[in-house]
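Removed: one protein chain of the complex. Kept in place: all other protein chains.
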């Protein structure tokens, strides 16, 4: 513990910092969606706008250079900008004023030339998203690689499949990991598509006509896109929010995939199941002064699945944020009175939360401790009941599917009441009549009832290697 | 099982029928997402599964044919299936039982061979989605075509742009329609991509291994995909819900686009604006006994924008449904206990609501009455204030951007207080010093301050013609 | 208008009927939120409006009686009304037309006198809610009674408490049930408050002034409230949707309580835990032709927790619907163009889904099979680790809280690796130095470490008996 030496130097509050921020965000993504990152992105837009204006001949080259020299976030007082933003409802208004005051007098008239506040904010949002998606996608890919490693290593590790939280049939842990892998690859592919194709500059001027640029509008638009390496849209998209919705949708999809993996890990890590555990790896998160990962303030023996829990917590907040962005697509006329402004913080939150969940999942999977013996033991402890379908399948040709199903169900109920399933089956005349002891033993062997599990694992690994991101054949 | 004696009779309640259904759904889409459509889709899956099994040599050809002959929804009692579904939590369980009873005895063992309930429901959902998306996409395309027609016809129709619901600058109605057009094209492209690439068969058997098919699993999977013309997934996707999330996201995006158009129409149709009105076309919806479209039960003079209102109402419900589907992606192990079952009704609702909104928007745009004279008159009545930026732009070279902006703002405030803007400008020394009367007249002419409006309209029309659906260059 | 010839015939589709409806709705609530119930509620409003008008002297008594005689849902063609509703956007417009045509000519001018469509729909919604809440609240109360029975019966049944899905400490199953009980009582109290206090008549006429009633408005309003036994609002609430939001919030709260119980049951019913199971009681839901509750189409041995699964599925859809209703509170001026109409179907869905979940939870709890021996055995199998806090607590006076915690944590890790915890503790010098064998045995006895569990159960039962619904002291 180090009491804060100077409490007046505020430790950063809110997203990314403070008491709760580090639980739900990764440092790499959080740094790209914080207020300072937004400020720099807005200044990058102002710089690029000036450069594009110079390229199109609508402002002098020297002015563009002078403006560029001032577009550094450190030269602005972020808190002051925020406070002054309330008067106009946009931080770009005071920012443009301060930037204009900062540049040499002869460059001042060319600051923000041709643009309106929304142009700067929307294009900055595209930059923020691109910069945040880089580490986020890297974490998704790393998580997928970890899944691939697990799928390969456990291609033949038998465990019991569970449906409706009941033990069902044998499957392999490799196939379970392959399922996570395909979902991660699909989610990453969707996000990557949005990142590559759909992040675009916005430049429309006060009302979408670029009137103040005369007939140079499309030329400046093209050059601005080139400067920032963002897509050039057919039209300004100030009240066409499809791009925002697509980004939100892809983030929501990735979030759901991460939530599913975390849920499986939580369930497998239950004390009563204990087939996996979170590792105690060094990779981040442990308190410097010895807080043990997964420790409890009250219970000394606890080893909690903290990462899976935090992924669960973070991803639960995502659908509501996606809904907010979708509901905000109905934007009036040429600029919305509220629906647009409602996007700003939720968009950053979405990136932060999904980024945090991706990083935690990467760590979780990289360090996952898998207890293959326990998996097999759990299956054996089930006393053969998960082989019921297998037995019924071998009886079906003789008894018919329905009768075979009912016969085995009847025996299963007896077994659930305590009788060993194999024994109960042996004593059932309808079974004995059609299955020899060897047939029955084969029917009860989990490793002989894995169907296409191995083949499916191989398909998933091949698709992952091929970067066949769409995930379909 | 009691085959419905007279399927044409029931006045269907609920989605699609009843008191509220017809307000929010189109007949074409509603018919594809109703319970009967689900039932037929499930039977189509059972039929195709049998055919695939025969193709793969795991069931006799004759059995597949016998099963196919029974897979007609009319032969099943939908209400009875629903009531019996509660015991297992899935309508597939009683359906398989009834289908098995219906086929000849020697085919009975081959019904549902290799599949589990979820295989049938998930694949049926893909079929339902594909069938509902056909009319839905047709309506989106028709709405886009109507926008294109309006954009072309009104390429040069001047109206005032509004930002934050305040009159801002001149723009054209053509550009407004081009904005709708690009958004519709983008939304349709996104939905179409999901329809073509992401609707897939699900076949995993009880736990995703296809164990009961021995090693024939992948072969049956491939043949099933061929039979139904759906994508073949790398792996069974029983608890990988990326496909569902992508469909939901694309529907949510389309919904937001439709909501934006409806909102613009509602605002333009306000009594005080009255620049557009909904048409009284014959194309559906008018009561047979003379209810006038847009009539009010209390106010004889009202002519309400009913279609835009209903699109607004329907699309408002979409983000919550998308959130539900995203939140349901966290599905346990090999089959979820609740999260999967939570998808069924919301997925149909999403298709129904977006389908209804698309159809209403198509009608709305096709019949939209545009009052170009009123648009121009509204702009003129604004007394030149929307030309303030134009005037400031002409003063900027002489006064500097900030000073020009402030000078014009000062004059604008005087004008807002009642003085004609042109006159107030003339009397302002700083203006008179730099702008001649002719310059001022030019600065105040809306048609000379449309910037790239026309060029943007042309870009949007060219992209629409080219089917350049992604919307980017 | 064509009175439905045979109202008993249709196999209703959609909510309540069809393939999925019976899974998620109870018959009693579903019947109150279907289209026919809405139609009758609207007619009840028209009848009461006429009676109130007569009472206030603004229409003749005879007219009121003649109108009342026609206000029977069976005399109207629901499907036809729905189809004709699209022209005006409200089913009340064609309904008033048909009702006017149905009454004797001299009564016709008095139909719907003073009201607008929204008055009828909003007041009908209050009636629909009240009628649906009666069985819904009865089911919540019955579920609470079942919890009380379980809490009483299992006041001293020891089981292991689980935090973050890890075994933690001993608790009692009675205390777990008492937690459910208090939550159910609180949720029911909140809903009941809304039902008693906040369901109100809406009567404002075309724009909220009751202008067409002259100065008789408040008198008619009061009498209408009396007729329908609904609250009389201070003002018409046509665009003040606090009442709708409060109902939605209370339903959302109840839904969350039901979801928590279902989740606990699902987790306790896992094959690996198996401390509870859903009963196979006769109380509804089993297929008439022998579908076993909880059966699987593929796996003969499965006994799925179907009720808990369906509660989970239904309640997952509730937050999105509540969000839709909250987001629809922003209603323009004197009647919204979309936001109001967006309420209709979601409100019914909310009542249906929460009603279904309440009924299923009632059945689930009433039939819950509790395996107290298994609970104890699971605790014992944990090898004493859940007693770690107990041991640490006894060591704290001697070692200090932190050191005691760390000592026991160290021993716990050894125990987790396979060593019996009691033995490992005995061998730890710091433990042995401070705890005698008898102390240690006491520290490891779960029944001696239940703290206030029993007292808390008694408090919960007393509050339940007292109907101390607020749940606070």
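Order of writing sets the labels: A, B and C. Residues in every chain begin at 1.
Methods note: contacts are C-beta pairs under 8 Å (C-beta built on N, C-alpha and C of every residue); 3 or more make two chains touch, one makes a residue touch a chain.
Since the structure is predicted, the reported quantities are computational estimates derived from the model, not experimental observations.
Among B:406, B:423, B:439 or B:458, only B:406 touches the chain that is left out of the view.
From the options B:266, B:311, B:365 or B:440, the residue with contact to the unseen chain in the full assembly is B:266. When the whole complex is considered, the residue among B:163, B:212 or B:360 that touches the unshown chain is B:163. Screening A:45, A:309, A:375 or A:463 for touch with the missing chain picks out A:309.
Although one chain is hidden here, its contacts on chain C can still be listed: residues 89, 97, 100, 108-113, 161-165, 168-172, 175-176, 178-179, 182-183, 186-187, 190, 197-198, 200, 205-215, 217-218, 231-237, 239-242, 245-246, 248-250, 252-253, 255-257, 259-260, 262-264, 267, 312, 315-316, 318-320, 322-324, 326-337, 389-390, 393, 396-397, 400-402, 449-453, 455-456, 459-460, 463, 468, 470-473. Residue-level contact of chain B with the missing chain is found at 160, 162-169, 266-267, 269-273, 292, 295-296, 298-305, 309, 320, 323, 327, 378, 382, 385-386, 388-389, 392, 405-409, 412-413, 415-416.
Listed by residue number, the positions of chain A touching the unshown chain are 1-4, 7, 9-24, 34-36, 38-39, 73-94, 96-98, 101-102, 112, 115-117, 205-206, 212, 262, 266, 284-289, 291-299, 304-306, 308-314, 316-317, 319-321, 323-324, 327-328, 337-342, 344-346.
As a working rule, only the chains that are shown with their structure count from here on.
The greatest centre-to-centre gap from chain A, using C-alpha centroids, is found for C. Shared residue numbers account for over half of those found at the interface formed by chain A and chain B, and the copies are therefore classed as meeting with the same residues.
Taking the mean of the C-alpha atoms as each chain's centre, chain A and chain C sit 32 Å apart.
Between the Cα centres of chain A and chain B there is a gap of 25 Å. Residue numbers of chain A whose C-beta contacts span two or more other chains: 162-165, 168-169, 267, 320, 323, 327, 389.
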